[in-house]
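This structure is in structure tokens; I'll ask about it shortly.
All protein chains of the complex are present and in place, except for one that has been dropped.
Chain nomenclature is as follows: A and B, assigned in order of appearance, with residue numbering initiated at 1 for each chain independently.
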Amino acid sequence: MSVLLSVEAVSKGFRGLLAVDRVSFAVPQGAIFAIIGPNGAGKTTLFNIIAGATAANGGTITFAGAPIGGLPPDAVCRRGIARTFQIVRPFPALSVEDNVTVGALLNRREVGAARAHAQDLLRRLDLFDKRHRLASTLTLPDRKRLEVARALATGPQLLLLDEVMAGLRPTETDRMVAILRTLNRETGLTILLIEHVMRAVMALASRVLVLDHGVAIAEGAPESVVRDPAVVQSYLGAEAV
Amino acid sequence: MPLSVYLNVAVGGVLTGLVYGLMALGLSVIFGVVRVVNFAHGEMMTVAMYIAIVTFAWFHLDPLILLVPIAAVLFVFGYALQASLINPFITRPEHSQFLLLVALAIIIANTLLIIFGPDARAVQTAYAYDSFQVGPVIVDAAKIYAGAAAIVVTVALFAFFRLTLLGKAIRACADNHTGALVVGLDVERLYALTFGLGAACVGAAGSMLVLITDATPMVGPGYTLLAFVIVITGGLGSMPGALLGGVLIGVTEAIAGLLFTPSAKSMFAFAILVLVLLFRPRGILGKRPA
Partner (left out) sequence: MIARLRAGPASRRAIPLAILLAAFVFAPFFVNDYLLTVLILILYFAYAGQAWNIMMGFAGQLSLGHALYVGLGSYVAATLFTHFGIGPWLGLLVAIPIAAACGAVIGYLAFRFGVAGVYFAILTIAFAEFARIGFDHLDYVNASSGLFLPVKQYAHNDLWLLRGDPTMFYYVILAATVFAFVLCRQLLHSRIGYFWLAIREDEPAARAAGINTFRYKMYAVMVSAAVTSFAGVFYAFFYNNLFPEQVFSISRSIEIILGPIIGGIGTLFGPILGAFVLTGLAETLNAVMGAFGLDLPGAKQVFYGVCLLLVVLALPDGVWPPLARRLGLSEGKQ
């Protein structure tokens, strides 16, 4: 498989504190790649760097063969990387359908065509029946799915998901896992996700990167990574080993 | 023109600017803590000026003595305003707050118009024509008193925020609204207190300004704009910044009035505002936004 996204030696410091320290990894085309790690490990910072929301201090990011480091977030999205936010931010006063239509209009001129595409996506994400509700009236799980739908509507090659499972009940998590897996299988969408919910990571990811204090401490198949002593130590503390 | 003319005008500008700075300080304190732009700021200033003018006319009390009671009256006014009308608007969008304060401004200005009529009024103190001479510089006594009083009030307010528990609580509110709620501060009361303090600054500034210039009921918007310009130039939330901004604008206007025509002087103030907004949006002494 060819590499879709390659991150090489990316660093980011905040006033002397290195949030991300020379992290490198490669996401193959069509993969579901997970980044895990304890709170404060630098996962979201890394995400923000890839998405263009934060500037890195060093390193290179290559997407589909072209460097994307330093591009603003909207340009990154137009290159084919869509993201969700850890703390969801749908457009509150717009209807569910209009939220997704905004995303779909990125690559469509016609509002009607964008709306039709938005409706397809809403069906996929079990939101079709709620499409006329205002986004602000949705529950958290619905809002998370709405963010995924809006991101998908921009027609990305790579989807960045920042803790979309957090706060979901187990059945809702399973549903989200199923949705993402179907998307990946049917459309070949590559997914890079940050996740705390290990149940979802184990079910979805083909490859896992572990961050701790901004440093990549392990990378591999999910089953092998969770048995890695360094990973266990970073999660549970030294005494657990 | 000889250099001494420029020097005289510049020193006059500095002193007037200190009074402007005190007025702007009120706006800065209110915005810094309550996060509401007081579009009725100039009208509150007008109220203070009229109180000074009327009490002077009736009792011949010097505006410098009146400074404290007028500041107190404006404090009560500001406190009541925040507690009753503005607190419910804290979470409303900016345009909603804007409408509320513009409505208040209209009511205040026109109430003054009904009571006092449209003509300009002024205070004639015994020292109105006195002046001091220091070397080549001749300065109006009234402006010296006004400028000095502005510094005193600012220092007092500065001490309040730095040294007292209440002042620290208010600064905590400004830094972190949620945090202040979590540790059990009565945020609404602190907001009311802050608005009161901001209004008190305006009260003090207004009672000094009558020594320098006259008042009509409709001067409010001009002072509101002036306060915006000063606060943004000096740096929102910075107390020395407000005074510095006031002095800078005061001098600029004074010199511009001398070199060009007095009516064009505020153009230079606005030019400074635009430049500051573009090249140093947080103002000269403003803190880096979080």
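By definition in this document, a residue touches a chain if its C-beta (ideal position, glycine included) is under 8 Å from a C-beta of that chain, and two chains touch if they have at least 3 such contacts.
Model, not experiment: these values are computed from the prediction.
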In the complete assembly, which of A:Lys12, A:Arg150 or A:Arg207 touches the absent chain? A:Arg150
Given B:Leu18, B:Val33, B:Leu104 or B:Ala174, the correct residue touching the omitted chain is B:Leu104
Absent-chain contact - pick from A:Asp98, A:Asp120, A:Asp174 or A:Asp228: A:Asp98
Since one chain isn't shown, list which residues of chain A touch it in the complete complex. 51, 53, 72-75, 77-78, 82-83, 85, 89-95, 98, 101-103, 105-106, 108-109, 111, 114, 132-134, 150-151, 153-154
Please output the residues of chain B touching the missing chain, sorted low to high. 31, 37, 85, 92, 94-96, 98-100, 102-107, 109-114, 117-118, 217, 221, 225, 228-229, 232, 261, 263-264, 266-267, 270-271, 273-274, 277-279, 281
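As a convention for this text, only the chains that are shown with their structure count from here on.
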Return the distance between the CA-based centres of chain A and chain B, expressed in whole Å. 49
